[in-house]
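Here the complex is missing one protein chain, while the rest keep their positions.
For chain A:
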Amino acid sequence: MTAAFALLLRDLRLGLRQSIDVAIVVLFFLAAGILFPFAVGPAPGTLSQIAGGVVLVMAALAALLSLDRLYQPDYEDGSLDGLILSPLSLEVVALMKALSHWLSTGLPLMVAAPLLALMLNLPAEAYLPMLAALGLATPILSLLGGLGAALTLGSRRGGVLLTFIILPLYVPVLIFAVAAIDAARLGFAGQQNFLFILAGLALATLALTPWATASALRQAVG
């Protein structure tokens, strides 16, 4: 437990000392999202229709930005060898890495999301469902992202490859998250059902990705 906590603390501390990285993720999320009113026109009806989707897509792209920092530095400086040899199991390492990615990416994005939603004219009743959907979707992104980052370790143009691995897996998450937001916006009954499905996806990802990530990491150093 101490070992797992030490790893989390080290990664967060390193992230905090390069806090510009967190700022870039949030700024990208807002700046790219703000392009939509200019591109599709400022009609409030159109904007509120696409608001949920834009927030979720932008969150995914912003989360991808910081994935190359997850394992690449440890791989290059030899820390990854030490982590594999340490008594801490590699599955826990993968879990802690995803958690630190979420704390430094997913959480700031959730804080910034209402601001983007406001600029896209999302109706007031859809804010809470949007935050709930993001709260389930961003951990899935961090877990899947960790797997993708581990799989592409050491390959050239890993970042681009990573995008192709992660985005198809993110499609179901996107569908149900946006459905939850739209159901709230249009006042449909049973809107929380979409969130339950999303929670199920989150739990499945939590249960499966640490094992896959650990195997990918073992392959990467071998």
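Heads up, the rule we're going with is that contacts are C-beta pairs under 8 Å (C-beta built on N, C-alpha and C of every residue); 3 or more make two chains touch, one makes a residue touch a chain; residues count from 1.
Keep this in mind: contacts and distances are computed from a predicted model.
Asks: Looking at UniProt, which of "succinate dehydrogenase", "ABC transporter permease", "DNA polymerase-3 subunit delta" or "Heme ABC exporter ATP-binding protein CcmA" names the chain we cannot see?
Replies: Going by its UniProt entry, the chain not pictured is "Heme ABC exporter ATP-binding protein CcmA".
Asks: Taking the entire complex into account, which one of A:A6, A:L128 or A:A207 touches the absent chain?
Replies: Final answer for the missing-chain contact: A:A6.
Asks: I'm checking contacts with the chain that's been left out. Which of A:I34, A:L61 or A:L88 qualifies?
Replies: A:L88
Asks: Please identify, in ascending order, the residues of chain A that touch the omitted chain?
Replies: Residues 2-3, 5-7, 10, 13-14, 17-18, 73, 76-79, 81-89, 221-222 of chain A touch the chain that is not shown.
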